[in-house]
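Here it is, the structure in full.
Not every chain is included here, but those present sit where they belong.
The first chain written gets the first letter, and so on, giving A and B; residue counts start at 1 in each chain.
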Amino acid sequence: MTVQDTEAVATAAAEDEKPEADKMVIIAASGDLDKAWPTLILATTGAAYGMDVTIFFTFWGLGILKRPDAGITGEDWRQKMLGVFKKGSTEKLQLSTMNFGGIGAKMMQGLADDNNVASVQELLELSQDMGVKLWPCQMTMDLMGLTSEHMIDGLDKPAGAGSAISLMKEASISLFI
Amino acid sequence: MTVQDTEAVATAAAEDEKPEADKMVIIAASGDLDKAWPTLILATTGAAYGMDVTIFFTFWGLGILKRPDAGITGEDWRQKMLGVFKKGSTEKLQLSTMNFGGIGAKMMQGLADDNNVASVQELLELSQDMGVKLWPCQMTMDLMGLTSEHMIDGLDKPAGAGSAISLMKEASISLFI
């Protein structure tokens, strides 16, 4: 064994021993403000703790990733209706309870501002800055008639349930929110 | 040690070494269409990936396993009311949002059909074909006055929270949906 060999082995061993970051996977299936908030708080906090965080946005959760100016989306009248009633984007999220036609959501965002709690939009941007992977669900995009043009920039490639499951199998923390 | 003995030992050793399938456990506590769908998509996808999948249906989630013709169930007037207002069965699931008295649910199912997304009923049958274990919660059955006659065929024996916890402790993925 030459010195080079020894070094190569030592390097390989070191790489072997280098602990991989713990993984956190969140399935974000709800488009409610009171679900988007904990999703993004957990994601950014996990990333701050050095975890490798992925959020899989599916069903109503996909709305969180829509551009505010996406407009009416889809070709089918049902997809258009979804686009009208679930406008999506972080700006238009509603509370699942105590919403009072949007007043509750505004009230809660105001309270958050005054208490130095980051808004969902700020947390979404922070997630991206911190390297949190944002996966839109391909099946939901097809179902709702959404294309990448309707979505915010900087997302990962649309993925399926199989990819989410493969990731969760290796994750220390998997949550459905 | 005879040849037979050796073979027996070798077989036993091989079986010992055969990696057990990763387990996925889903607690399905909601009877909403938009929760039943991801539950069964994740379950069938997990099974397709070779996982050993169990769904524990509790509280409103138990309704997913009701027969469409279960009729009014229970002896107590409160149980009967539950039976009337929460008819259950995959046919009558409602959306948690944008339901509009059932129109939203029908609309979403139509969209799914047109986009080759399997219906909840199809996914439930597929789950059974793929060996996904479907556990009804015993406590909820008692609470709601449901017996095995009200439930679809092919379910596992009713189980309790303790069994679900024992299983989750060993599982790679545990989700509450």
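One rule holds in what follows: contacts are C-beta pairs under 8 Å (C-beta built on N, C-alpha and C of every residue); 3 or more make two chains touch, one makes a residue touch a chain.
No experiment lies behind these values; they were computed from the predicted model shown.
Trainee: So 2 chains are in place, but how many copies does the full assembly in this file really have?
Mentor: The number of copies making up the whole complex is 3.
Simple rule for what comes next: only the chains that are shown with their structure count from here on.
Trainee: Quick one: in the complex, what on chain A touches chain B?
Mentor: 27, 29, 31-32, 58-60, 76, 78-79, 81-82, 85-86, 139, 142-144, 160-162, 164-166, 168-169, 174-176
Trainee: Where on chain B does chain A make contact in their complex?
Mentor: Spelled out, the residues of chain B in touch with chain A are 22, 24, 34-35, 37-38, 41-42, 45-46, 48-49, 51, 97-98, 107-108, 110-112, 114-115, 117, 172-177.
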